[in-house]
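Complex shown without one protein chain; remaining protein chains in place.
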Amino acid sequence: MKALRKETPAPGARYVDVPMPEVTSHLVLIRVKAASFCGTDLHIYSWDEWAAKRVKPPLTFGHEFAGEVVEVGEQVERIRPGDHVAGETHIPCLECYQCRTGQMHLCQNVEILGVDRDGCFAEYVAMPEVCCVTTDPALPWEIATLQEPFGNSVYAVSEADVMGKTVAVFGDGPAGLFATAVARAFGAAKLYCIGMQPYRMELLRRYQPDEVIDAGCTDAAREILDRTRGSGVDVVLEMSGAPAAIHQGLRVVRKGGTYVAFGIPATAVPIDFADEVIFKGITIKAINGRKMFATWEQVQNLLLTGRIDLRPVLTHTFPLAKIDDAIHLLDHGNVRAGKIVLTP
Amino acid sequence: MKALRKETPAPGARYVDVPMPEVTSHLVLIRVKAASFCGTDLHIYSWDEWAAKRVKPPLTFGHEFAGEVVEVGEQVERIRPGDHVAGETHIPCLECYQCRTGQMHLCQNVEILGVDRDGCFAEYVAMPEVCCVTTDPALPWEIATLQEPFGNSVYAVSEADVMGKTVAVFGDGPAGLFATAVARAFGAAKLYCIGMQPYRMELLRRYQPDEVIDAGCTDAAREILDRTRGSGVDVVLEMSGAPAAIHQGLRVVRKGGTYVAFGIPATAVPIDFADEVIFKGITIKAINGRKMFATWEQVQNLLLTGRIDLRPVLTHTFPLAKIDDAIHLLDHGNVRAGKIVLTP
Amino acid sequence: MKALRKETPAPGARYVDVPMPEVTSHLVLIRVKAASFCGTDLHIYSWDEWAAKRVKPPLTFGHEFAGEVVEVGEQVERIRPGDHVAGETHIPCLECYQCRTGQMHLCQNVEILGVDRDGCFAEYVAMPEVCCVTTDPALPWEIATLQEPFGNSVYAVSEADVMGKTVAVFGDGPAGLFATAVARAFGAAKLYCIGMQPYRMELLRRYQPDEVIDAGCTDAAREILDRTRGSGVDVVLEMSGAPAAIHQGLRVVRKGGTYVAFGIPATAVPIDFADEVIFKGITIKAINGRKMFATWEQVQNLLLTGRIDLRPVLTHTFPLAKIDDAIHLLDHGNVRAGKIVLTP
Partner (left out) sequence: MKALRKETPAPGARYVDVPMPEVTSHLVLIRVKAASFCGTDLHIYSWDEWAAKRVKPPLTFGHEFAGEVVEVGEQVERIRPGDHVAGETHIPCLECYQCRTGQMHLCQNVEILGVDRDGCFAEYVAMPEVCCVTTDPALPWEIATLQEPFGNSVYAVSEADVMGKTVAVFGDGPAGLFATAVARAFGAAKLYCIGMQPYRMELLRRYQPDEVIDAGCTDAAREILDRTRGSGVDVVLEMSGAPAAIHQGLRVVRKGGTYVAFGIPATAVPIDFADEVIFKGITIKAINGRKMFATWEQVQNLLLTGRIDLRPVLTHTFPLAKIDDAIHLLDHGNVRAGKIVLTP
């Protein structure tokens, strides 16, 4: 079969022939119908510091996908050939404390699809049954693959209490776009979004926040404090990972409010615990992945009922073989895409 | 001044002259601009068993209102003449355990406006400062008075977790109508509403639930179980107080789900704790009033930003003197009103 | 092997020869070292109305046990021969909504060991791997078997917030005894226990509640209200299932407090929703079983560190063959045992 491979510890990737995965035990073989491109994939493709430390080529990367089951291992019980499934990226050990107590998404021995083992940018992918989420055939493939990244934002917003509250979303990447959609859908009364990329800020507006603030030309924290008479907002959703956004988020979250930490900064960020955290009496919730599988239930409810429409975010589709063209749209100085879907 | 009085322990009420309230100490005198009619007022007007036991005529009844401050007692500090205010009906003692620990709305010594002391169906009403909620002048008076009953439903829905979940609302009275609006606004993915009155079920539809079920001609519980493949719903909001609805609600709430008890049945209801409660592992949250004043903040956020529009529920306005005409529309056999606003 | 069997739909049980269970697939074969006797077993033994409706003889009953693994099915992965295990009674389907979202103990298709399938009052029992909880060999067998019923109370108390609070425990059966121990260990500042049986009330005192009230000769609710200056207690743990205790519990839980419902009444109980539930603004948490497996982690922490000692409750041990003697001690009119452990 064909797969997008990181073959050497260097930038780039090649779409080449590889052997089909074996399908034994708890594994499920899935024909990939759509996969989507994530920031993590960009790190691996570009081969930055993080990738060099974490990834061991050769590797098929990619972890967001949906597809049709074609074969199942002999111990598979729930999934059947023909099922439509999406993939939960966090492959849990099922035996550690977290796996045994309802926090499987924080497994101590987690393996990440497309990072620690061959991923889904390929014609076929093999997944453990536990990570195969059956998906209603009514969901188009290109939306079905977005359930995984969308789930991050659904989980992030669910952990705060935005119902009838004031909310600020930092970040105009897919996580920020999805969080904006979810915060609006979950009843945020006043919703401020902070972005940097003109293309992306246009996408943010599709979800009708009360205000989109361009952090490139405005002091976003000052703006939000002014609009809230100095009180700040009940909830901050930090979806960008930018150090400046982290400080601004801690500045605008009101005393006693909730700060959701999702975006991952590349380096350590000096935090003034006194003024940014403790005297504010805030709660910081760190979000990693999706609750397995409570978040997926919410995701499916929201998408199947049409409560949230992901199509505005999905701006481009490319064949896997044209990955370089896709990457081109994500140039940091001039981003011209929302979420990109790739097809084998 | 004129006031609607229950003068004797018998059905009816008269709009008569009474002395102006005195304005001392912590009291605030408010010129009533709009008041709204509640089920409690109907009990008092009709003089049913509950009213006969609880209310001591003569009494000016009515407890939902908004108006303009005209005078303040000498110990009033926050409120000023000219302020627009709405009234929090639960007058707390400020000294009991609940008042001291953030549950003022459940004060052990609570007095209810228009039940335990003279209310707001009058040209003027005197309220303790603590229960005067300042209201943005942008809010029309007839909407401002609805904040109190709307707040009940905001609090009820906020105590459940409806975000991306399946929800059933029982009851087509104002509490059910408002709860439907709030559940939709707070992200209920699948929303079933159960009513009885054709007029009211039309109003329910204005808030776009997924389904309105007429409990008069359908087994609502059966219907909901069928639609959820036997699982039931994540959240039940019981806003009717009808014993049949209570049983149906306990039947359709899923194992491990949340049941919010707001509607007040007139008599004891035999509960099968084994099958209706314990084996289901549910949480029952009893809601009485509004959180003081967190709920009011949500209410104002939702109304001022236009996230929720209460106008579909507000179907009629009458002068206080025409109370009998208003009552006429609420005949149990043929309800022809949503919420009714009265003006002095 | 030998097993205690309910052979016909009639009172009593016989200790007879039965075939060994087959050990296939996910099953684990355990040599029972200790089993404990529960109220459910008494229902089955006595063949009351509930048992007649639910149980289909012939059946080996009993569901609380600990033992040593002797053989595992071919798909068993975590458990190995020689492991010490205790049994989680609730056998989940692993596929329903609850099983997939962290509420496995409330599985829609749950099977109960010793009720829906052959149980542990036998020399050997076969359990699905998922329900085998590995247990530190440092725990004596007769304590290890008590983890399951003790877990009920650990879960019940954990769902309330007793830390530094006032608490009332209703019931002097094992669930009430364990709840008393747990509430004390979890920081209940003022702890009232309500019992009926002199023998059991002595056991309650072993866990040093502030007061043991004999409901047979005192109005327990009146007493608690007097001692709390009319406020009532922050938390009620209703572990008895007696209708009178339910009403008293709802009377003494303070406005805004938490009422944990664990005890199962035999018949419907008429509840005055207005005064017992809604105007009080309480939260009712229904507890069924143990959280899988967060509760088990707490149980093991508490027992292995010696934070809670279960030996005062474990008053008798009998061979399974002497079940009639054990039953004799549980005569409702004159209870003379705490928890009884049975050995094959």
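Descriptive notes on the structure:
So that you can tell them apart, the chains are marked A, B and C in the order they are listed, and the count of residues begins at 1 in each.
The criterion applied here is as follows: contacts are C-beta pairs under 8 Å (C-beta built on N, C-alpha and C of every residue); 3 or more make two chains touch, one makes a residue touch a chain.
All values reported here derive from a predicted model rather than from experimental measurement.
Note that of A:His63, A:His105 or A:Arg307, the residue touching the chain absent from this view is A:His105. Within the complete assembly, A:Pro270 is the residue of A:Pro19, A:Gly82 or A:Pro270 that touches the hidden chain. The set of subunit C residues touching the chain not shown comprises 154, 157-158, 161, 163-166, 182, 185-187, 189-190, 210, 297-299, 301-302, 305, 307.
Panel shows subunit A; residues 96-98, 103, 105-108, 230-231, 241, 246, 254-256, 261-262, 264-265, 268-274, 277-289 of it touch the chain omitted from the view.
Contact between subunit B and the absent chain runs through residues 75, 78, 94-95, 97, 100-102, 291, 293-294, 297.
The definition used in the following text is that only the chains that are shown with their structure count from here on.
Put simply, subunit B has to spin 180° for its C-alpha atoms to lie on subunit C, with the angle rounded to a multiple of 5. One finds 41 Å separating the Cα centroids of subunit B and subunit C. Looking at subunit B, no residue sits in touch with two or more other chains.
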